[in-house]
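A single protein chain has been omitted; all remaining protein chains appear in their positions.
A, B and C label the chains in the order they appear, each numbered from 1.
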Amino acid sequence: MTNKRKIINDPVHGFIAIAHPLVFDLLEHPYMQRLRNIKQVALGHYVYPGATHSRFQHALGALHLLSLAIDTLRLKGHTISPDEAEAAAAAILLHDVGHGPFSHALEHSLAEGVEHETLSRLLMHQLNAQFGGRLSLAIEIFEDRYHKRFLHQLISSQIDVDRLDYLKRDSFYTGVTEGSIGSERIIKMLNVVDDQLVVEAKGIYSVEKFLIARRLMYWQVYMHKTVVAAEQTLIQMLRRARAIAQEGEQLDASPALRFFLQNRITAHQFEQGGASGPLARFVLLDDADIMVAAKQWMSHPDVALAMLAQMLVHRRLPAIDLKNIPFEAEQIEQHRRQLCVAQPAIAPHTDYFVFSKALSIRAYQPGNESIKILHNDGRLVDVAEASDILSTGALSNEAKKYILCYPKRLV
Amino acid sequence: MTNKRKIINDPVHGFIAIAHPLVFDLLEHPYMQRLRNIKQVALGHYVYPGATHSRFQHALGALHLLSLAIDTLRLKGHTISPDEAEAAAAAILLHDVGHGPFSHALEHSLAEGVEHETLSRLLMHQLNAQFGGRLSLAIEIFEDRYHKRFLHQLISSQIDVDRLDYLKRDSFYTGVTEGSIGSERIIKMLNVVDDQLVVEAKGIYSVEKFLIARRLMYWQVYMHKTVVAAEQTLIQMLRRARAIAQEGEQLDASPALRFFLQNRITAHQFEQGGASGPLARFVLLDDADIMVAAKQWMSHPDVALAMLAQMLVHRRLPAIDLKNIPFEAEQIEQHRRQLCVAQPAIAPHTDYFVFSKALSIRAYQPGNESIKILHNDGRLVDVAEASDILSTGALSNEAKKYILCYPKRLV
Amino acid sequence: MTNKRKIINDPVHGFIAIAHPLVFDLLEHPYMQRLRNIKQVALGHYVYPGATHSRFQHALGALHLLSLAIDTLRLKGHTISPDEAEAAAAAILLHDVGHGPFSHALEHSLAEGVEHETLSRLLMHQLNAQFGGRLSLAIEIFEDRYHKRFLHQLISSQIDVDRLDYLKRDSFYTGVTEGSIGSERIIKMLNVVDDQLVVEAKGIYSVEKFLIARRLMYWQVYMHKTVVAAEQTLIQMLRRARAIAQEGEQLDASPALRFFLQNRITAHQFEQGGASGPLARFVLLDDADIMVAAKQWMSHPDVALAMLAQMLVHRRLPAIDLKNIPFEAEQIEQHRRQLCVAQPAIAPHTDYFVFSKALSIRAYQPGNESIKILHNDGRLVDVAEASDILSTGALSNEAKKYILCYPKRLV
Partner (left out) sequence: MTNKRKIINDPVHGFIAIAHPLVFDLLEHPYMQRLRNIKQVALGHYVYPGATHSRFQHALGALHLLSLAIDTLRLKGHTISPDEAEAAAAAILLHDVGHGPFSHALEHSLAEGVEHETLSRLLMHQLNAQFGGRLSLAIEIFEDRYHKRFLHQLISSQIDVDRLDYLKRDSFYTGVTEGSIGSERIIKMLNVVDDQLVVEAKGIYSVEKFLIARRLMYWQVYMHKTVVAAEQTLIQMLRRARAIAQEGEQLDASPALRFFLQNRITAHQFEQGGASGPLARFVLLDDADIMVAAKQWMSHPDVALAMLAQMLVHRRLPAIDLKNIPFEAEQIEQHRRQLCVAQPAIAPHTDYFVFSKALSIRAYQPGNESIKILHNDGRLVDVAEASDILSTGALSNEAKKYILCYPKRLV
């Protein structure tokens, strides 16, 4: 019999203990192993070379924080049974298992309209069948059907261990040290009231800092204009490849990738497909499939595809303008006309090269799923109200910026 | 001849180079060496045991950041002569030289109404005489009389290298990692417009985070209720000692400390005193004088003094209540009455043991000396306006809390 | 004109400045960009999930340390011209450009008998042609033909900036904090005597620690038995794929990878091939080609290939025994026989699954290229002699261990 206790080294949190045999088995499953090959911040490493960390590491980190949170809540007198703890651990480990290549960047490019959460859920159900029902409680928690709602909120809410890990981890690996947050300290401030997760009053400054750090990471990393330009190039390349594939051409690509280029798979098809359906192909995909295909497409006869692939592979990114208001159609048109003149061969495809995109974030969403501050007198107050420094309106408004991309040199 | 280039190890910034011979000489001067014995965060180590760092280290750290800032500004095309750089370095090194024992905690206890800046200025003038005028430019910069005002602003403004060092350092030594800021990144965003220090637009998120982190450090460290209680105990002890001293008793204390207990020295007296005046005694004082005296006072016949000294030395801190509104006089009176009953011997002195105090901070001060954000189009905007998440009003309002201290056990 | 000054964030060293326009251009070249997709420690991340860092980052880190070293030597009075500094920078940036997929792990699998240094050299010459001779001095330094030999030694010797970066970086990313070394401190101790790089006497403890840390990293990371087992599985898979390819089958693989499976390319062929020869195909390869092919091979009809690919992709690693003396042939045979019984289909190929391998390291190599300690009286002493704690013999002897791998479960 194999020893299923394991300690894993993590540069962010130190030693991570795998305490539950079920979790150990999930970790060894090909579905989890696949996440090793999906970068957490997609093309973020094109700006921050250190940020090559994977979804696999993030899942481990979130698992670690979850177990700290459970320890904390137990110390404060809340009962969490071993089964509940194991289920929550399984749920957090699998929460991102449905991510495809380059995570969010391609979320709607390979299978339009299908969220990664949907796929995570489908894969969890499939695993539950394989594991003889041992994941049923984990799924209940994941789908927020379990009465101890705080277990779901630990896994998925505005102050869940998912965010508490990824902000700290992305800050660590990008070297944007300012984005770091006091994950452990916030966890020590957690408590439960009426089955809801809350933060004790003395944690308010930590929560404020967490919200501000999150915002900083959005603009400085996830929506850094160069990162967005790189990811848009990736999206446009796949869009062009799909257009070609759907005209019937057998594009050079791994079979799994080719399948998704040739077919438009809906959420419904994923659900109905069974064990050999689209889901079985999806779990064969990771970042490498895209990059290897791109390298081959660099010499494809379709000039647009070839050019996009070269831009991506050689990191020859477009020029980017950034504004707080939308770009005027005329300005976009002008860039397209210049491109037509400079490169007549891609004239029919200028929209792949010149385009505008709105970036928006909302730091915080008040209302039902808000972060609740627990005052010493027992009152629960939404953090947007409890904070006297964060502008409530601003917090919950969408902040928007606009970028305009166009080829750098028109030779 | 001694080699006056020196590299000093600093756990916060790594290696700190002493580039100017003048700075080397200042560093070796007894006035600077004295700062080794003054803790940066006074009694902060009563809550955060790691925070034993000194004003001396902080001065070195600020010096280091100043030289990074000057490198950055030069790279951006601003001319800063070697003399100006040396003068700014001397000024930042000496900016806190006038701090007395326990820094801010005792700022008004030993010499009422005398700010440490006043004493820093006086000592800088005295040093200038000793150094044959080599500090004249440093003093001009320090006193904001030099036309390149940004040099003064680097040393003293709302985003000066003083704050950029102490927030990072205090966060490091307390272990309150959330308070850490991206000092180096902010420095790389600095620029100069019309001789004024500004922050480039892309640095706005870092500045927001800096303001939030500063606020967090205030409530979590500098104004942590237990830290305040400890410092108030220290203040009350000295108040009682002074009362006794001024009745003519020769209290056990070092001669320098006894001098300040027996006499009320005004800023004017400091200025007029000459080389052997109060300033000469002041520079002999540091944290140790207070603590050694306190140990002796633990067995003083005056019960109030003895008790306060024991509370301080043995860290037997008072109980503390905390509220957002002032405590009612009646509540305070009640605690005093209970104390009278429990310890009749200190009945005449209950105000040393039961007292309320308002704590207040203002995260940011708009107006003349505000932090200016430089937009790409050249506009300068106050950060309170430029930030869409910080509540402008809240930022510049005073946040207030109130504590009520009273003896823990009344045996 | 593009601004060719650039600052890059690195989680290990902080901010890295790109000071030379030539270096900036090299960094943007596809040959350097390719290194983003080659993991520094190959399959090390199968044991240390954090270790996904790339050769690209390492090259940047080594570049950074080189510039620190040059600053240090200049401060100590050694003349290094701007051209020399630029050339050394170019040389360190390109020192690993000839690494193929999974770096050392596959060094002899794709092109037998061709060292990565050979390919680095060939690529540097090719780049020199592209850059109109601007790399000539860099190549002279790289090939150790330049009279200031210390420049070569900074780039390639037993205490070069290559090692000073990779030990620190690998320690950082694996989380094996003990492997960390004082790179900056060692650099500050460097000096030059008769054009040779030496370490000043007070640096002896740092050098001892560097040698011990290197050894620790070898056994704990690079030669960790599970890492070796994973890499051996990778090697065996490619060996099997090559065997099949050479029987004429068109294996699923990217064209570049297929080329190297079908042909045995010698160093000579690389050299003679010209711009469209094997080198042009080589620079299209990275880790992703191997992993995507492996995923396809999981369902290949050749049972041996399919099984090896599954083991690699799903991280189903073989069992591993470890000893200080070689395994006996009989023991290996026994495992093979058991495998034949359990899985008759792979009976002809048991040597792909059951094999032994010797691991060996030599911490230090005395002699010509040794680390020289410079004593205060001017004497130069080999570190193996200068150290009174390191066992000279042991240091320079090969330390050997043996592993035996065989399939875990024989169903």
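The rule is short, and it goes like this: a residue touches a chain if its C-beta (ideal position, glycine included) is under 8 Å from a C-beta of that chain, and two chains touch if they have at least 3 such contacts.
Model, not experiment: these values are computed from the prediction.
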Quick one: say which of A:140, A:184, A:200 or A:249 touches the chain that got left out. A:184
Touching the absent chain in the whole complex: find that residue among B:272, B:296 or B:334. B:296
Which of these touches the unseen chain: C:67, C:109, C:191 or C:206? C:206
Among C:67, C:103, C:220 or C:254, exactly one should touch the missing chain; which is it? C:220
In terms of residues, what is the contact footprint of the unshown chain on chain C? 176-178, 180-182, 185, 205-206, 208-209, 212-213, 215-216, 219-220, 363, 388-392, 394-395, 397, 399
Where chain B meets the chain that is not shown, the residues are 8-12, 14, 28, 30, 33, 36-37, 45, 48-50, 52-54, 56-57, 60, 172-176, 254-256, 284, 286-289, 291-292, 295-296, 313-315
Even though one chain is not shown, chain A touches it at residues 7, 14-15, 184, 188
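One rule holds in what follows: only the chains that are shown with their structure count from here on.
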Taking shared numbers over all numbers used, above half giving same and below half different, the chain A and chain C interface sides are same
Compute the distance, rounded to whole Å, between the mean C-alpha positions of chain A and chain B. 43
Mean-CA-position distance for chain C and chain B (Å): 50
Using mean C-alpha positions as chain centres, tell me how far chain A is from chain C in Å, no decimals. 31
Could you say which residues in chain C touch two or more other chains, in rising order? 14
